[in-house]
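Note that one protein chain is taken out, while the other chains of the complex remain in position.
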Amino acid sequence: MKIGKETIPRTAISTADEHSITVRGADLCRDLIGKISFTDYFHLLVTGRRATGAAAAVLDATLVAIAEHGLVPSVQASRMTLAAAPDALQGAVAAGILGCGSVILGASESAGRLFAEVDALAGDGGDLDAAALSVVRAYRADRRAIPGYGHPLHKQRDPRVDALFAVARGQGVELRYIAIAEAVETALAEVLGKPLKLNVSAAIPALLLGIGFPLGALKGVPILARTAGLIAHLTEELERSIGFALSYQAARELVYDGAPPNPQA
Amino acid sequence: MKIGKETIPRTAISTADEHSITVRGADLCRDLIGKISFTDYFHLLVTGRRATGAAAAVLDATLVAIAEHGLVPSVQASRMTLAAAPDALQGAVAAGILGCGSVILGASESAGRLFAEVDALAGDGGDLDAAALSVVRAYRADRRAIPGYGHPLHKQRDPRVDALFAVARGQGVELRYIAIAEAVETALAEVLGKPLKLNVSAAIPALLLGIGFPLGALKGVPILARTAGLIAHLTEELERSIGFALSYQAARELVYDGAPPNPQA
Amino acid sequence: MKIGKETIPRTAISTADEHSITVRGADLCRDLIGKISFTDYFHLLVTGRRATGAAAAVLDATLVAIAEHGLVPSVQASRMTLAAAPDALQGAVAAGILGCGSVILGASESAGRLFAEVDALAGDGGDLDAAALSVVRAYRADRRAIPGYGHPLHKQRDPRVDALFAVARGQGVELRYIAIAEAVETALAEVLGKPLKLNVSAAIPALLLGIGFPLGALKGVPILARTAGLIAHLTEELERSIGFALSYQAARELVYDGAPPNPQA
Partner (left out) sequence: MKIGKETIPRTAISTADEHSITVRGADLCRDLIGKISFTDYFHLLVTGRRATGAAAAVLDATLVAIAEHGLVPSVQASRMTLAAAPDALQGAVAAGILGCGSVILGASESAGRLFAEVDALAGDGGDLDAAALSVVRAYRADRRAIPGYGHPLHKQRDPRVDALFAVARGQGVELRYIAIAEAVETALAEVLGKPLKLNVSAAIPALLLGIGFPLGALKGVPILARTAGLIAHLTEELERSIGFALSYQAARELVYDGAPPNPQA
């Protein structure tokens, strides 16, 4: 069945023949293996460009910041899945990644889109605070959630935010999107009448847009990072399973409030 | 429902409170973000130990070697999934990871188990060639596939193998498992009567067992690496979709050989 | 971590003790097994109500209509996944389901929401044609796709549409949403200046909203149905694998248009 007009598939990422593998124009075996870090390679794969030292440092920092935060729902789902299906590690990783959605880990991308709106509205030399306030008010008027602000555990600013901003400042990369992220934080406090602080999901695009990482790939950063955390949890799960203990605890106070059993149905 | 005896979940990976996040005993925001690469952090998460410089170089090399190899089946599956469900990037990544199974990318782990058998059989100072021959013959007698040898495209030795072995030699890490991998290659040629060369899925455990990476986590390395490649492909898919073109081509020569349509069923 | 306000989980679907399992108030072993069809049970599980005979016939018809349509992209993705990971049938089913997204099989739900808008706008005794035209124009003004109309293969009306409408008419269920679906078809022809015919993804909500099936569960119908088709394909794949042949064909005309290999990188 032909869906859409295009029938010839094309890719600019890689090609191979019997003797060599070419990725983004480089020879994998001669130029990349042993010559480039995995983070640099991720940057090259996604953008087609080699990362500068500063860009690689920033990308490393964001990946480290978001890879692990304990027994969050997606890690629980992943460990329960491995306990039930221990032969298929890939299935348990997939189950964990499926929880990287709009509410939890997908906020990096949507916060990035919010910042891009503020950037575009302010324009060159424009007033970021005014633009942030305008965009926040428009989101509120449309009843859209503001992604990347507030955290259920870290009521003050998420501690990862300052650590990430310090990396960006230390590396001397473009800081405009950090300024935008902070302008949105100020605007939110004004509009809501109470503070709602930056969390890691807003800090990540604030850094990555500053190194030219594409908006469309932002969601991939928490997914790649969490995969590393998931593999650590699943390695532990294989040694010392807690998947069923988590499930037992989860349902201990479960209330059934459906139709009562019918004695003579 | 209580499945198994354990009811209290335990983890040694991380914990958090309102002001800090502790991972493997380190303070994430003070000690790790901006101080450690993503590859080093993956090593710390999985093993609980900081990687030496040599271990990090070896782990980087294996991740770079296996991250990308063009439009392989799992990448096709992932791009088709995104074309059909473009709003859920995490679903397309998950679909791609689900193809990291026993036949394709899971061979790293099973090759590692094969090498551990040879290692145990040979013992300290034993004859690796004899042990390899013995283990290969036992696999053949049980009609078990030998994982990590032969490649549909790279009929000679997969070019990634020499590049990876060069990194291990250059970094001065333990080379015993490389010797075992080569002993198995020799044994295979003898048993089969024709060469079947090392591929990347055998080279990966040959390197990683040499740096003390745990057997139980080996399968996680190709999964993490491929996630990076998948994110690159899905970023390209969002810009220039080929998922449906791939599907159109896949079915162009499809033959239906079922029951013929029944005019008067 | 506490996300949201609620900490006590509740469900109205089922509960169990050592000797019995209660589902929606019925005793599973006494009242349901052997007494009710799987389709009736699906209706009971989702809605909490027993299906009337007419409702069950309509639900059966929609499930049969959408379960199978050959080697569509999600079936290809599923078969490729099983070829690569043959030990994990559940992983291959999951990969296939992940392709039930907004573009392909998710259109049933979004078409249902479109029809609900027309229904609400027309009100009791209102003009469905005028309401349909108004809603279609509003979608076009917002550059939103109209879900459920047009088909890449069935250029005339998808043949499943008339078969489904005939079942609804024969069973004497509420036909208002079929009238709405046809009013939208007429409105589309007027707005676009050319016909764009109803497909199965619009016919399904047109039937199911007429039997009171909840809007929020509409997307579940193609997912459940396709799972049956996927299991048939995966059973065939285990007997006679075509996953790698599909992948080979898919990439036969693949063009690499990235950076050329760099001889001296």
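Letters A, B and C mark the chains in the order given here, with residues in each chain numbered from 1 onward.
Throughout what follows, contacts are C-beta pairs under 8 Å (C-beta built on N, C-alpha and C of every residue); 3 or more make two chains touch, one makes a residue touch a chain.
Bear in mind the structure is a predicted one, so any value in this text is a computation, not a measurement.
Partner chains of the missing chain, restricted to those shown and counted over the full complex, are A, B, C. Of C:25, C:195 or C:220, it is C:220 that touches the chain left out of the display.
Within the complete assembly, C:93 is the residue of C:93, C:135, C:180 or C:198 that touches the hidden chain. Interface note: of A:92, A:180 or A:228, the residue touching the hidden chain in the full complex is A:92. Residues 1-4, 8-15, 20, 22, 24-27, 30-31, 48, 70, 72-73, 85, 87-88, 90-91, 94, 152-153, 250-251, 253-262, 265 of chain B touch the missing chain (whole complex, contact as defined above).
Across the interface with the omitted chain, chain A contributes residues 1, 16, 70-74, 76-78, 80-81, 83-88, 91-92, 94-95, 98-106, 243-244, 246-247, 249-254. The missing chain lies against chain C, touching residues 1-4, 6-21, 23, 28-30, 32-34, 36-39, 41-42, 45-46, 57, 59-61, 63-65, 67-71, 83, 88-91, 93-95, 97-101, 106, 153-156, 159-160, 162-164, 166-167, 170, 214, 216-217, 219-220, 223-225, 227-229, 231-236, 238-242, 244-249, 251.
Here is the rule we go by: only the chains that are shown with their structure count from here on.
Per-chain CA centroids place chain A at a distance of 29 Å from chain C. Chain B and chain C have CA centres that are 35 Å apart.
Counting partner chains per residue, chain C has residues 1, 70, 72-73, 85, 87-88, 91, 94, 250-251, 253-254 touching two or more of them.
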